[in-house]
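Can you read through this structure? Questions will come right after.
Entry: subunit A
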Amino acid sequence: ADLSGTLKKIKNDKVIVLGYRESSVPWSYIDSSTNKVVGYSHETALLIVDAIKQELGLPDLQVREIPITAQNRISLIQNGSIDLECNGTTNTAERRRQVALSDTFAITQTQLLTKKSSGVHDMSDLAGKTVVVTAGSTSERYMRTYVQQKHMDTNIVSAKDHSQAFLMLQSDRAAAFFMDRDVLSALLLKARDAADYVVTGRPQTKEALACMLRKDDPQFKALVDKTIAAMQTSGKAEKMYNRWFMSPIPPKGDVLNAPLSDAMRELYAHPNDRSFDE
Partner candidate 1 sequence: MIDLSNVSKWYGKFKVLDQCTARIEKGEVVVVCGPSGSGKSTLIKCVNGLESFQQGSIVVDDVSVGVAGKNLPTLRARVGMVFQNFELFPHLSITENLSIAQIKVLGRGKEEAVDCGLKYLDRVGLRTQADKYPGQLSGGQQQRVAIARALAMNPVCMLFDEPTSALDPEMVNEVLDVMVELAQDGMTMICVTHEMGFARKVANRVIFMDGGTIIEDCGKDAFFGDISARPKRTQTFLSKILAH
Partner candidate 2 sequence: MSYSFDFSSIDAGSITVLAEGMQVSLKITLIAMVAGIIWGTVLALMRMSSIKPISWFAVAYINLFRSVPLVMVLLWFFLIVPQLLQGLLGLSPSTDVRMASALLAFSLFEAAYYAEIIRAGIQSVRAGQLNAALALGMHAGQAMRLIILPQAFRNMAPLLLTQAIVLFQDTALVYASALADFFGQAYGIGERDGRVVEMLIFAGAVYFCICFSASLFVKFYSRRTRS
């Protein structure tokens, strides 16, 4: 078939460029003991690369990896600096205006992280308290909307990044931290007083995490979607999940201990590229 778009570019350059995040545990991060990029979604990206090698008949396709951040990931995709990013980007309507999003590779849910002694067990306990969120996250927007609609007198603060948010929790400036469950678990791994904290509350939003690629490139998207769907239906995805979420992970060999959710099980059975914001 005639190649177009990204696949054609890859075939010509014999190179594919992946974007990675430096500390998005366990999706995509740098293993400080080996200085290599690892993670569940990064592994997904590498599977896609394998599929491309096969499709294009390029066994020695080169892979380049460049670090990206929340701010520049979209521009980097758009201007062709990177061809694919699989880092835990949530599929939202705004993003779909600028880029294409692949089949969902994981679904995460938002919950609360709190000190065991805080007396917070669910969203309703937040009344009159302070909750911290990470600036720019979808959970921030959800929390603001939630509080407004329920007319709660909850005080919301935005922290610059996850670890600052956790620091606010540690120093008692906030009673709870509202965020993706996986992020919360990963943060607890690093904390030395992890035993004092608990992830709690009824899961709120669902977030469909997907890979980003350039818009209007049906050939490439089809290939990416096919690869993701195949790994999910074949059971490979579940094995991968267990390796990253239920077993020791680098660099220190901690265990996240987050069993596969029903939503994810459902996704693995019926792969799709739907998002939860419609």
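Here, contacts are C-beta pairs under 8 Å (C-beta built on N, C-alpha and C of every residue); 3 or more make two chains touch, one makes a residue touch a chain; residues count from 1.
Here is how the candidates were picked: all candidates are chains of the complex that A comes from, given by their letters.
What you see is a predicted model, and the numbers here were worked out from it, not measured in a lab.
S.K.: So which of these touches subunit A in the complex, 1 or 2?
M.R.: 2
S.K.: So in the complex, the part of subunit A that touches candidate 2 is made up of which residues?
M.R.: Residues of subunit A touching candidate 2: 15, 17, 22, 64-69, 71-72, 75-76, 79-82, 163, 167, 170, 190-193.
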